[in-house]
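One chain of protein is taken out of this complex; the other chains stay put.
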Amino acid sequence: MKIKAGIIGATGYAGAELVRLLLSHKEVEIKWLGSKSYVGQQYASVYQNFFQLIDDKCMDEQIEQLAEQVDVIFMATPQGLCSSLINEHILSKVKIIDLSADFRLKDVTVYEKWYKIKHQSPEFLEESVYGLCELYGEKIKSARLVANPGCYTTCSILSCYPLVKEGIIQPETLIIDAKSGTSGAGRGAKTDNLYCEVNENIKAYGVGTHRHTPEIEAYLGEACQKQLTISFTPHLVPMNRGILITAYASLQKQVTQQEVRDIYQKYYQDKNFIRILDPGICPQTKWVEGSNYVDINTIIDPRTNRIIIMGALDNLVKGAAGQAIQNMNLMFGLPESEGLTYAPLFP
Amino acid sequence: MKIKAGIIGATGYAGAELVRLLLSHKEVEIKWLGSKSYVGQQYASVYQNFFQLIDDKCMDEQIEQLAEQVDVIFMATPQGLCSSLINEHILSKVKIIDLSADFRLKDVTVYEKWYKIKHQSPEFLEESVYGLCELYGEKIKSARLVANPGCYTTCSILSCYPLVKEGIIQPETLIIDAKSGTSGAGRGAKTDNLYCEVNENIKAYGVGTHRHTPEIEAYLGEACQKQLTISFTPHLVPMNRGILITAYASLQKQVTQQEVRDIYQKYYQDKNFIRILDPGICPQTKWVEGSNYVDINTIIDPRTNRIIIMGALDNLVKGAAGQAIQNMNLMFGLPESEGLTYAPLFP
Amino acid sequence: MKIKAGIIGATGYAGAELVRLLLSHKEVEIKWLGSKSYVGQQYASVYQNFFQLIDDKCMDEQIEQLAEQVDVIFMATPQGLCSSLINEHILSKVKIIDLSADFRLKDVTVYEKWYKIKHQSPEFLEESVYGLCELYGEKIKSARLVANPGCYTTCSILSCYPLVKEGIIQPETLIIDAKSGTSGAGRGAKTDNLYCEVNENIKAYGVGTHRHTPEIEAYLGEACQKQLTISFTPHLVPMNRGILITAYASLQKQVTQQEVRDIYQKYYQDKNFIRILDPGICPQTKWVEGSNYVDINTIIDPRTNRIIIMGALDNLVKGAAGQAIQNMNLMFGLPESEGLTYAPLFP
Partner (left out) sequence: MKIKAGIIGATGYAGAELVRLLLSHKEVEIKWLGSKSYVGQQYASVYQNFFQLIDDKCMDEQIEQLAEQVDVIFMATPQGLCSSLINEHILSKVKIIDLSADFRLKDVTVYEKWYKIKHQSPEFLEESVYGLCELYGEKIKSARLVANPGCYTTCSILSCYPLVKEGIIQPETLIIDAKSGTSGAGRGAKTDNLYCEVNENIKAYGVGTHRHTPEIEAYLGEACQKQLTISFTPHLVPMNRGILITAYASLQKQVTQQEVRDIYQKYYQDKNFIRILDPGICPQTKWVEGSNYVDINTIIDPRTNRIIIMGALDNLVKGAAGQAIQNMNLMFGLPESEGLTYAPLFP
């Protein structure tokens, strides 16, 4: 008996990636492809890669009706939608995996400050579980509502967590310089995301104000038991997929490269999707493309007494759809890596 | 009991794609990763996407030794190697799927003229089977030696075959203008294939002399029972993967768009990997990326009495490694699409 | 005394390229940057490459007012606008170089059929001069109204003209397969032109129906004194700039490669911007990027008795703004190459 899944927001890039991955997931059946903009159109006419693989039409986004028909709903929608639709009745019927930011931040004032919208169902904030599987796997297993982490956030937290948690770095010195492929900007038709504007170009954006910042601060702050403030700067890179973060922090204590490796092993050795690269090897986004892996490595710079932490993932997979499925696997008692074991695509 | 597979030339792009696809093929176990240039090195250090997925080192390319250990050998090597290594003893022990050109052309003089090397084992030319699965599937099933078609060739023949075979077009008017991603040029370190030379650039190459030409002529000529001479011009496009062919031919008889569609249906309706797109939709290479699909469509231009035939595939999958696995499936009695059913990656 | 120039449509890509080139033209002063969408905004805030180089704001597009203030107006606007604005009063005051299609086709019925709009001032069709400088230079010198050719058209006509004119090829066999960078699609915010949709992708579009087709047919038809019908297929390539055409035609008579070269020399040896490449060298778009050059070469394929003709140019320069300035130079008695002599940018 397969898990019946519905997707709201199936025609965005993250939604389409959910579809791609779920199609090969042997325990899941996609029952509902919701899309506000394309109701009634063939889904495969919106994403022709699915031609002859999917016959369904896009459905509207009636969550009540959907909750009757499926076991899990993925919300691949803009902030504010999930929190405005959700209620106890729905949650009693169906598990929700929200790819938006609505339930990522436990502190509603922080959410409302950074997202500049009023939270519509703060009563579920406590119940919701932050879906960073490698850190909150146990809680996720019994959750009804999972907040799937942001793409930058997943890469940043997983890359830095062990060093923050173990007190190896001075957390307030943490600076994260992040580089993202353009699919992170979504499929909306905006001049800034046109081919000719992005190609042969690189820029920072949202300097000091990007909304993934408080999310990183919250969970790394939890790790070091501090109110944490960090620098986070995203950049737009001319490529479709991939996030690379390069993080800088001052060492709290003297450590060797091997000690650092041991710490990462301690946290991640049994984690399927985290790969600590060999000494001296810098992560490259191409090495994880299309896969759910996060590649991480660190280099201690004795000249500056800093450690440089690098992490790479595919923003649409481990940064969105893949992680959502990893969460689903945990929530339904499946092996965590079910449907997610494909090797990265290179070149 | 899994099929044991060896790859000679595993560190080229086609070889690495074989590895990627075979890793997810549940009936196959990779036993031997041969590579002349990297003997003794960790395979995953040459292709870091396989880090922690493959622990094996690169082996030398001793085909005799390899034939004792595996059930099938994939030769992802330059022209001339397979024909120089093969013999009856080897073929009696192991099935060979040759991704090079050595056994694609039945006429040894044509081979020697276009490839400018002497064929080392013409005695196997008759036995060898041309591995274009959709057309020669029955013969492939019992073959010991399969000549896996070229990437341009696969796209060109599959796209044009029904119209040639049915006498819809005048075959001698056929002009194929092909566009390929850069992975087709291989991983050799050449100035012409540097990022800065390929990026923001497009060019034709091998005009009138590309070696896939006689291969296309041979098999389309077989379809129309003629000695065929066509125009074929490849172009290098700034993208990693993908081949698009745009072919032009004068109509032999008056046909409607629907009649043409019916002909394609007749040949391909039960073929897993050929998708005849809806009327008016032009194939795009991105829609087949990472998959074994070939997307085909045609448009009749009544003004010129020509038909424009378009086909798209991923040169490393259906144009190389995917088709090789499709051949293997047929040769070992597996379902033809085993291990090849993944949806294309978009974007 | 400098020529005073106004641009209507200055915030499209072609308009911005006009601005870039005119800024370095020592005989011209830009007086008016018209833009329907950005009236009142700093031009340099729309194109930040001009920051501190241009202080002007975008003006509305009042052609009457503009005609009082300038010597030449460049219309870098959608089809239909120029023909709706122009009149004898304006033409008596100012020279017009129209980068749209309005005056390219002398036959108004052909225009209305392909563009599907009614022509608003057919009375100027006879007077207007087709601004393909290498062929119509003498007429352009005394023109009041010049129709700047399309980008595909310029590349196609210049590449094929000598062979058509001299009866070397059978003109009705001509097939032009064209490949264009994405700036040709303009700066409008459309999903199809998003980075993620164009990158790592190639496709044909407008098959059998592209509007540059009748323009090519008209002027090549004039060359061979025939009503000409050809095949023309454009493709979208993942690069910002550049057009490459690969054209195929059957030879009308036996010619040697040297005879063909001599014919091209006859037509183009004194043309500044046409470069007939050395034998065997295929044009590449990167070699003309940012410049007004057209690189052309041909290869005779004795196997098929066809000749393959290749041409490359920068669609925004020789295909739009550069040619417009070349026209202006001719119209104002300046050296044809004034302000256009820069070497291409590589890489």
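For clarity, chains are labelled A, B and C in written order, and residue numbers in each chain start from 1.
Here is the rule we go by: a residue touches a chain if its C-beta (ideal position, glycine included) is under 8 Å from a C-beta of that chain, and two chains touch if they have at least 3 such contacts.
Because the structure is a prediction, the values reported are computed rather than measured.
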Worksheet item: Out of A:203, A:226 or A:266, which is the one that touches the chain we can't see?
Response: A:203
Practice prompt. With the full complex in mind, choose from A:122, A:186, A:221 or A:347 the residue touching the hidden chain.
Written response: A:347
Response to the item:
Missing-chain contact, candidates B:36, B:187, B:271 or B:303, resolves to B:187
Fill in: Contacting the left-out chain in the complete assembly, out of C:48, C:92, C:142 or C:256
C:48
Item to complete: Please pick, from B:160, B:239 or B:340, the residue that touches the omitted chain in the full complex.
Response: B:239
Fill in: Contacts of chain B with the absent chain, listed as residue ranges
13, 182-183, 187, 189-191, 193-200, 238-240
Discussion item. Counting contacts across the full complex, list the positions on chain C that touch the omitted chain.
Written reply: 13, 16, 19-20, 23-24, 45, 47-53, 183, 200, 240-241, 275, 277-278, 281, 284, 286-291, 295, 341-347
Fill in: In chain A, positions touching the absent partner
175, 177, 179, 181, 196-197, 199-205, 207-208, 229-231, 233, 235, 237-242, 244, 246, 248, 282-286, 289, 299-301, 303-304, 306, 308, 310, 312, 347
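Here, only the chains that are shown with their structure count from here on.
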Worksheet entry | Centre-of-Cα separation between chain C and chain B, whole angstrom | 39
Discussion item. For chain A versus chain B, what separation do you get between their C-alpha means, in angstrom?
Written reply: 36
Item to complete: Using mean C-alpha positions as chain centres, tell me how far chain A is from chain C in Å, no decimals.
Response: 46
Worksheet item: Which positions in chain C touch two or more other chains at once?
Response: 196-197, 199-200, 238-240
